[in-house]
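One protein chain omitted, others in place.
For clarity, chains are labelled A, B and C in written order, and residue numbers in each chain start from 1.
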Amino acid sequence: MTVTTALPFKVADLSLAEAGRHQLRLAEHEMPGLMALREEFGPSRPLAGARIAGSLHMTVQTAVLIETLVALGAQVRWASCNIFSTQNEAAAAVAVGPTGTPGAPAGVPVFAWKGETLEDYWWCTTQIFDWSVEAAAAGADWTGPNMILDDGGDATLLVHKGREFELVGAVPDAEPGDSHEWRVILDTLRASLATDPGRWTRIAEDIRGVTEETTTGVHRLYELEKSGDLLFPAINVNDSVTKSKFDNKYGIRHSLPDGLNRATDVLIGGKVAFVAGYGDVGKGAAEALRGQGARVIVSEIDPINALQAAMDGFQVARIESVLDEADIFVSGTGNQNVITVEHLLGMKHLAIVANVGHFDDEIDMAGLEALSGAEKVEIKPQVHEWRMPNGRSVLILSEGRLMNLGNATGHPSFVMSNSFTNQVLAQLELFAEDYPLGVHVLPKLLDEKVARLHLDALGVELTTLTPEQSAYLGVPVNGPFKSDHYRY
Amino acid sequence: MTVTTALPFKVADLSLAEAGRHQLRLAEHEMPGLMALREEFGPSRPLAGARIAGSLHMTVQTAVLIETLVALGAQVRWASCNIFSTQNEAAAAVAVGPTGTPGAPAGVPVFAWKGETLEDYWWCTTQIFDWSVEAAAAGADWTGPNMILDDGGDATLLVHKGREFELVGAVPDAEPGDSHEWRVILDTLRASLATDPGRWTRIAEDIRGVTEETTTGVHRLYELEKSGDLLFPAINVNDSVTKSKFDNKYGIRHSLPDGLNRATDVLIGGKVAFVAGYGDVGKGAAEALRGQGARVIVSEIDPINALQAAMDGFQVARIESVLDEADIFVSGTGNQNVITVEHLLGMKHLAIVANVGHFDDEIDMAGLEALSGAEKVEIKPQVHEWRMPNGRSVLILSEGRLMNLGNATGHPSFVMSNSFTNQVLAQLELFAEDYPLGVHVLPKLLDEKVARLHLDALGVELTTLTPEQSAYLGVPVNGPFKSDHYRY
Amino acid sequence: MTVTTALPFKVADLSLAEAGRHQLRLAEHEMPGLMALREEFGPSRPLAGARIAGSLHMTVQTAVLIETLVALGAQVRWASCNIFSTQNEAAAAVAVGPTGTPGAPAGVPVFAWKGETLEDYWWCTTQIFDWSVEAAAAGADWTGPNMILDDGGDATLLVHKGREFELVGAVPDAEPGDSHEWRVILDTLRASLATDPGRWTRIAEDIRGVTEETTTGVHRLYELEKSGDLLFPAINVNDSVTKSKFDNKYGIRHSLPDGLNRATDVLIGGKVAFVAGYGDVGKGAAEALRGQGARVIVSEIDPINALQAAMDGFQVARIESVLDEADIFVSGTGNQNVITVEHLLGMKHLAIVANVGHFDDEIDMAGLEALSGAEKVEIKPQVHEWRMPNGRSVLILSEGRLMNLGNATGHPSFVMSNSFTNQVLAQLELFAEDYPLGVHVLPKLLDEKVARLHLDALGVELTTLTPEQSAYLGVPVNGPFKSDHYRY
Partner (left out) sequence: MTVTTALPFKVADLSLAEAGRHQLRLAEHEMPGLMALREEFGPSRPLAGARIAGSLHMTVQTAVLIETLVALGAQVRWASCNIFSTQNEAAAAVAVGPTGTPGAPAGVPVFAWKGETLEDYWWCTTQIFDWSVEAAAAGADWTGPNMILDDGGDATLLVHKGREFELVGAVPDAEPGDSHEWRVILDTLRASLATDPGRWTRIAEDIRGVTEETTTGVHRLYELEKSGDLLFPAINVNDSVTKSKFDNKYGIRHSLPDGLNRATDVLIGGKVAFVAGYGDVGKGAAEALRGQGARVIVSEIDPINALQAAMDGFQVARIESVLDEADIFVSGTGNQNVITVEHLLGMKHLAIVANVGHFDDEIDMAGLEALSGAEKVEIKPQVHEWRMPNGRSVLILSEGRLMNLGNATGHPSFVMSNSFTNQVLAQLELFAEDYPLGVHVLPKLLDEKVARLHLDALGVELTTLTPEQSAYLGVPVNGPFKSDHYRY
């Protein structure tokens, strides 16, 4: 295999790869969980035989994840799960491979670059399911992956929808109100159906399971399970404690101010910041903003979370009550239309509006684009001033999409090390064990293991139960330490 | 019924009752959940017919709980669940009743005073099961309660053990290593068996269920359920979010510095404080101490909680590593012997040692008492300097028992309003619905209701989902908003 | 000298003294600055010959100060500077003296008890100027002190006013609008003039200087200096950095929540707290309340302090704007009528109102007392519910006076150790050096020394400049490190 075949188009740039390799080296230092797994499982290669189709933001951290999977024996093909989130130097580094030697059999086929069109995006996603090159090299009769590692569920969606349309033998026409993205998906599958009408059915049969990274993807999986349409077992990585309570809270705590700073350079101290939602994302956002000296106002729909916010010293108000007071609006809910055009029109001049939630439609960008008389001025990439007909402007970050990815560099390596150590353990579980059809979470002991692998790097001394204490509590010395419903 | 019969001995003091009544009035203002339940359910009296045996710290807040139960129609008899925790004026106020008129049919029989002996304590506990006065007044044939409201499980224990010994017809002799308390229990039940060999069996049959307040009690209930010995359904109030995440965290955040201040008047700022455990109790303790300017070091056995502590900016170390560094030691784990005599001997002169955990033996007081050459000097009640043979002293608060009860006044009213609103809703559930045998938690919607009843008092504006958002999320507009495994 | 003569009336209680002695012992552990001075200067007794008239809250910490002065060779007579602030056990312990042996020549004459009348108070203050017993014992011809240690300036006022009236030979009649306290002062001096018309003139001549503790007293001293009426040199201890920035900020941070808790037991978390003033006192108050989970709103008259508050994340508003929002009102300004009757009438039912400022009239208590239809109900000592004619109540702490003294135990020992180490150094300066007439501050090197004496107790490692760094910065290796206008 030459470098050329391993590399996707557009990133076959060796100097880019070299720059990315520097960053990978630093990231590895910040990802002790993954490095510990390489050490523990590298020799035994428990993922030998695994053919993983990965769809997850192609960042530096993901590069360390990919190379960890490879170190554990897997073969991998990769696409990003977001059109903006790829770091080209990371993609290049992975494509070229750790040796950095052109021509050496090393790189992983990566299909991702910063600023894809939707058509690009879904083309890339189909590429992670086309293993004909690898099959040819191996003389094998399979043509697709046997594992999916997913973030947001797009790879899983493609398999499920592809098979569904193959079963009925036709891809439906788009409906009038359908989104552009849905039309692209239908076109993609229509083309696939025309060229290979059994492709997705074959792929679905080969898949041993999927490990899913995010709330969104997990939500889709539970709906598939509920409707009886789920085609293979899934592990919900998102709800590991070391994922959801760390990635969401501590990741956002880091990347929200980072994104605000890179995008606007506006002093956060002294400002009034509004945070929609006080789940883990909102908690991290509120803490970060307070830590920078902002006065934070929170909104919530859930009385329990609302009470927590109040107990933590935050004003809790509806957005309508504080439109003329807040300077920075942050949405972190997982809901849609949390910030409406009506809200935008009521804001102060040059209010900053940012989304760190799970979905892209928390801010009604479609409504804003449709607003008569509104004008969009690019201040710099991913930072736009929208001049509104009332004479005021708002600054919208990352087009209303996830600003921690668009304006910053996403969650930092250490946070992702937690998430991705869960991912690797989940891949190991699904590949090695016969999990029944359904959506599962990782056993608590593995969740605790993920945490354990990150303690040394922080200088944490863990206390060990004495045998007497262990007996007294009825808790094993090495865990698991908590009941499943413990809330941390 | 005259006041004399309603009042337990030692608290029949009307001026004490009057002082207590003032405090109850202020506490009612801080317990909006209970007051809202009085308003909602007072007219329909859904607890009419309920005969509740209550065993829970007899504080001002509990007085508001008791009078709420009465306002909802229940009859109540009450004991404290801790020998030190009774506030005599609160006991007196409840015993005299809200009208404050001696002789008026108002008060609730309360068997509790500050500073009981263990013998007193178990005598008091037996009194809440003796409803002969009430039965006589009602011309009824029952002689005991039909509901238990428990904290720590002592009332539940008495019924289970009483019935167990009645079944075999004998109370066993104490074993050599048995605690003094266990001997008192055996003596109590031995006397009962002698005078009425079917008493606890009858009582157990009448009980519709128990609502349990604390981790300890819940732990015992799950063990009874696991072993098949549970005699009636139980609702685990402790694990309502609005209980465990509020009482433990925000209650301790309040009462730990309060207790330290009242006990020692020592400046917390600038000190090094060690907190054993980073569960909800530890989180509240660490936040409170940091909020007062202490440098906080945390210990943990669970790698996940340890990682949380590190992410929250705390040093995580074993107690052995920081003995000569810390000025204040706080144990909040639920484990035993967290602070051993060995540890005490290694501490700095006049280090302060306090326990806010669920159990009394987190600090090895028995070991300290047995330490040759140690001398105990009372600085003031509940504050003792232990002079150790190494020439140094430690200050032990509340004899190693719960200092937030012994040195402060326990959790404040607003926190207890959350816990006790859960308690009342649990009593309503168990009394009205046929719960199967087992240990249950309150439905999430009721948990959310508890929170909802406390928002107005804090000026919280709750945001309401639009119908479109509700449909999009698949979440009802009025909740429940979260899955059962959501961690808050 | 027998114990009886050393003891003022009402505190000649040996068991009280013993209890106080325990507390002194613990306080000494928390007052490393004073203990270090005893060690450094005890052998040389540089205050031998000093006769100090002390007027300062007679607390446990002051007891350690007094005994430090004595250890350095001084003779001392003491009164409190506030009618409520005496801790009787501390007064008793000092009166009896460190040996605790009745009859032993040990105790210091103390004239102070908790709950003096204004008549008592000024009688006590005169007693610290009557050194006839000591003079007789020494066979000396002086009859008064030669040093004053003052807090608030009352002792200094008495000397200045006494001499002023002696000069004109008459004490003026009170004017119609004069306060009750001023009338008591006039009566006191009128009686003195009648019995010994040259007393205060003689005393004034003997005084080498006064060291003044507080903002108020310092303010008076600067006014005396400005008007040319100052009779002896003064050292402004208040403006030592280790006094004003520590006592005000860190003392209040400790004692405000302590006082709120002891007075009301109300959960601070989740509440809206209003703090008038964002000087050092307000900064400490706001930090403490935020640290307990309150949402804090600040008011300010100075745009610089207002901007600081905003930068620290606090809402800055006029009290009128938040009357119906706040649950707790704290005044810490040094101004009068900061909280008016109009404000009180606009507050929520059972709002808590507390003063931690330098003066007693920050809350318009006179106006409240004059309010027709208002009713005062004592909840407990120093906690009063004022029922207002609008049907709402407010809870006033410590009758509107300093609640950290009335409801708590004042600043904790460690804070006072800083202040009092400044006091002792100032006494040493004034007694040993010939300071010119005027108001002085301590040299920065002594201020830094105060800090230095408190570092070990906190485990602080100080970094030392290399000779090269010292030369580079132009700063001596051992300080002083900062210019006089440095703001810390």
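In this section, a residue touches a chain if its C-beta (ideal position, glycine included) is under 8 Å from a C-beta of that chain, and two chains touch if they have at least 3 such contacts.
If you're wondering where the values come from, they're calculated on a predicted model, not measured in any experiment.
Enquirer: Going by the contact rule already stated, which one of C:169, C:228 or C:303 would touch the omitted chain in the full complex?
Expert: The one listed residue touching the chain not shown is C:303.
Enquirer: Can you say which of C:125, C:244, C:382 or C:419 touches the chain missing from this structure?
Expert: Checking each option in C:125, C:244, C:382 or C:419, the one touching the absent chain turns out to be C:244.
Enquirer: Can you tell me which of C:195, C:227, C:372 or C:463 touches the chain that was removed from the display?
Expert: Of the listed residues, the one touching the omitted chain is C:463.
Enquirer: Write down which of C:118, C:311, C:345 or C:371 is the residue touching the left-out chain.
Expert: C:311
Enquirer: Considering the entire assembly, which residues of chain A contact the chain that has been omitted?
Expert: That gives, for chain A, the contact residues 19, 22-23, 26, 29-30, 60, 250, 253-254, 257-258, 261-262, 264-272, 287-288, 290-293, 325, 349-350, 377, 379-380, 385, 395, 408-409, 412-415, 458-459.
Enquirer: Take the complete complex as the reference. Which residues in chain C touch the chain that isn't displayed?
Expert: 239, 241-242, 244-246, 250, 276, 280, 299-311, 315-319, 321, 334-337, 418, 447-449, 451-452, 454-455, 458-466, 468-469, 472-473, 479, 481-482, 484-485, 487-488
Enquirer: Residue by residue, what part of chain B touches the chain that was omitted?
Expert: Spelled out for chain B, the touching residues are 269-270, 290, 293-296, 307, 310-315.
The definition used in the following text is that only the chains that are shown with their structure count from here on.
Enquirer: Suppose a student superposes the Cα atoms of chain B on chain C; what rotation angle should they report, nearest 5 degrees?
Expert: That rotation is 180 degrees, given to the nearest 5.
Enquirer: Quick check on this structure: which chain has its C-alpha centroid closest to the centroid of all protein C-alpha atoms?
Expert: Taking the mean of C-alpha atoms per chain, the most central one is B.
Enquirer: Let me have the rounded angstrom distance from the C-alpha centre of chain A over to the C-alpha centre of chain B, please.
Expert: 42
Enquirer: Centre to centre, by mean C-alpha position, how many angstrom separate chain B and chain C?
Expert: 40
Enquirer: Can you pull out the residues of chain C that are in contact with at least two other chains?
Expert: 269-270, 290, 293 - these are the residues of chain C that touch more than one other chain.
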